[in-house]
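The complex appears here without one of its protein chains, the remainder shown in place.
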């Protein structure tokens, strides 16, 4: 419909082309019977057209914000309007709906097909699988369609929309026990439980700002929780790495491929357990003795390297739980943060009462102390880590820091100091002449 | 004279006892003929007496400050008054005089004896060899003695007093070429030259705050310049480490003691060049090949470790100069700072015009931009390192940082950006409807 | 009336419903895995069961058409099951090696008319996987660049690293179109970031109507915004350009302060971050290219700089060594030498924790 040379250029090259996909959809939509669509069939073309204009002008053509949503909820829909509505009328309204994905994003085609039907009918036919937080992002619909979409999602698809605004955001987890030998707790189960248990927090804004949970089954961090969740749950263990000495030998002999074959594309030479495992162990707590691999588990920091290199020989311990870290976020305002370790180890078993108690204490403090639009991590920086742990009732442990403070600026409290702070200048001057 | 039980306790133990020394001096002074002393002979006793009172009360008994000095100078004397002048009258005035030590603190006894005579006569007979900055600290005299002391110091001892106040402070250097095989420039010569060339800056306050030079002959940092000087000059080289392969073998064979015998007090086992040198090299740029030690000098960061372990086999290169770092200081106000690398390499040869030019540019900026009582390091933090180097005219190099910034908050300047910053909202709104 | 029949707080569907039988039966029982070839994994259970995964790249922007095609593949080969990874790849799971071959053949045969793959197989092991990214010009109001087009351009160029496992370790490339950094790309081996360089223009006419001026003022983390009055006495703000660091937070709070500008906007490249705790701790990416222009649609300079980084890394790093660990081992000064990127004053930190990044030692390489 429009002249989109730059976009057509993007049809080339081996990587799946979103333009080629959009064009096939545009064609398809133009053929769909009108009763299969409740919104303007030209959405895809208009989207492409406006994108080309943006390329030409080097500027976005979406307007700032727009508060739309579904009744009784404070999030899940992002309002969006074109600032070229005359030129591209079918995307004049172009709101997104965030659908809460099932934990770790397994689907059956029944589900996906009802989604497709819904989005052909009431939306632009364009979507993201998935958004950065984890939601299914349905891109582009009109304000009138929002309530019907919500109705269908809840009544037909039997599920709910996701989060946006100053809410709990849609939690997300790694694939964990579903297909990973390293999951140290049940990430899906816990993600599901927390999502459902905290539906109210997810849908009705009561927080100072957004709040994200992410659940990583082990320190590999496949859902990147340490970089992008206000509260990161990462599986860990506190007993010993399990060793199968026969399998160790099989690696040494070259029977098993190191790192499960992940480096097979290049010839890195024969596997060398010393160079590839012992020497790279960050704590150097491994050694060979009498043909056996030994680990000083008290020194191990559970980095997963040796296990990743020799998955058939080494397995994490069996006394497992989570490390809880708080405060990751993107750069605005004070610079990006990674999550800070708050709880070194906690058991993570249904119904997770211990963890819920922790979560609620943190929220309570944040809702009381947090300023408007202040993320948890920013608040911890502002009120300081010692104050944060004190208020939520945790004792200080050296695990919380990389190193103790180097400045001596300790904020003592009055009750720490015998005799208190009130002193009499006259008594002082009795001892010390001016 | 006073009951000083706590101090007498300090006469015990093997380490030289300052109390025992003070007591012998008190005894000696009490016997000195009056014409050998111009100030009250009881100074030492009173000092000990007041010290005991301080122990009892857990508080110092020196009053705050007191501006005294010698005519025409803005420093070199620290005024001090007791707040118990009735109890300890002979230390009622107890000013210190800072004498500029000769570079690297070699003396002959003539010099020391004239010092002793002077200080018996016009001072308390107590002193520090040396103060933390490096001066000879003459502890305790009266205001009236200051000018005569200055006269004698200049006329008899043929030298000057040191720095205090918002001045250049007494510069200081390591022993360097006088008795160290590693001195990579002449620390004494440069220290002497800079002290004399900048006498005006040293004596007459014109700076926002104190300013310290220290001169370390090599990265070992024996005068700790990187921790305690606003401008640290540290010797370095840019060619190759010199290797004597025969001597390397002598170390390997155990003929030479590793680290020049510095670890001889404990049996650390046979010298192991791999474990003790190659593996500890921070850049791992050393290896053995055909019985010879090899170094990839381009990767070497000149940490001095290998050289320290095998001083008879390895010597620094011969194309030498200084690395200049700026801004070290104690914690007040923003926390302690170490010096930041500003000039990776500069030749350091008399008359040091290149270095003087650098110094003066830094001072010019600091005198213009520095706030009252703002150390150079604090100013650099405030105005930022990029701005600092830009103003003194240095290009940015990666050597100045451990790592590039992780936040994307770059302060672009208007001239960096085509089209400038002035834009017309109406033009913008022509493209983008509100 | 809206309230009628209303169902709320249902949460997501339960994951168990969507697990293929082999996953259900071996849930929590996996013993080990192997990467059989790029894009193909096998996981072996303690029960002896195996599940084979074929991972395919995908543009995460997709259409219902494409999803229907995914369903077709899943129906044909995988009993109707499919999953998506945390980096937007598609995973087809089957329970035998024979099925893998049929599946692969089918996937490889599916292409868009223009010839690009619909389901390129790869993204496992020591290579480049899918580039996570954000909305860009497709859906957002604050971008400083476009996302989908840049990602497509870079992914085309890195395609062989996606289908191969030839790198020293995983290289995660991520993209965000403004400093809000949806996706938190700050811990990526390579991060591409849309970036403004002009302070906001002030829409004096409407600002007092559409924004809470005090909120706009306090939104600025560096205090560049202050209250002002227009000639005709309307309340507005003024912006000290030389203080502004172009973060865009004011625009987030107030639509009358747009930042976008064709000449001002562009891309910054960060490198050396990571998320895993493997060997080294997670770390932030560092800015290594301060700015490149928005050259739509193919961003040749961005692509070129990414290639320079990856190739220097591929040629020099040790096995298992992530990009940032490599840069730290050789020293950042050598990183710039080996990649050929230019070091400029913009790369020296001057923000809040800047001092911690300055070099306070004599240890450096020339």
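Labels A, B and C are assigned to the chains in the order they are written; within every chain, residues are numbered from 1.
By our rule, contacts are C-beta pairs under 8 Å (C-beta built on N, C-alpha and C of every residue); 3 or more make two chains touch, one makes a residue touch a chain.
The structure presented is a predicted model; accordingly, all values stated were derived computationally and were not measured.
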Result, missing-chain neighbours among shown chains, is A, B, C
Out of B:104, B:142, B:166 or B:384, only one touches the absent chain, namely B:104
Touch assignment to the omitted chain, from B:42, B:90, B:166 or B:195, lands on B:195
Touching the unshown chain, subunit C contributes residues 277, 281-282, 353, 355-356, 360-363
Note that subunit A touches the chain not displayed via residues 219, 226, 234, 236, 238, 282-283, 298-303, 323, 325, 337-341, 344-345, 381, 384-387, 389-390, 395-414, 416-419, 421, 423-425, 428-429, 432, 434
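Simple rule for what comes next: only the chains that are shown with their structure count from here on.
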Greatest centre-to-centre gap (Cα means) from subunit C is with chain B
CA centroids of subunit A and subunit B: separation to the nearest Å works out as 49
Note: subunit C sits from subunit A at a C-alpha centroid distance in Å of 13
Residues of subunit A that touch at least two other chains are 57, 59, 61, 63, 331, 335-336
Shared-interface residues of subunit C (touching two or more other chains) are 179, 186, 247, 255, 258, 261, 263, 284, 351-352
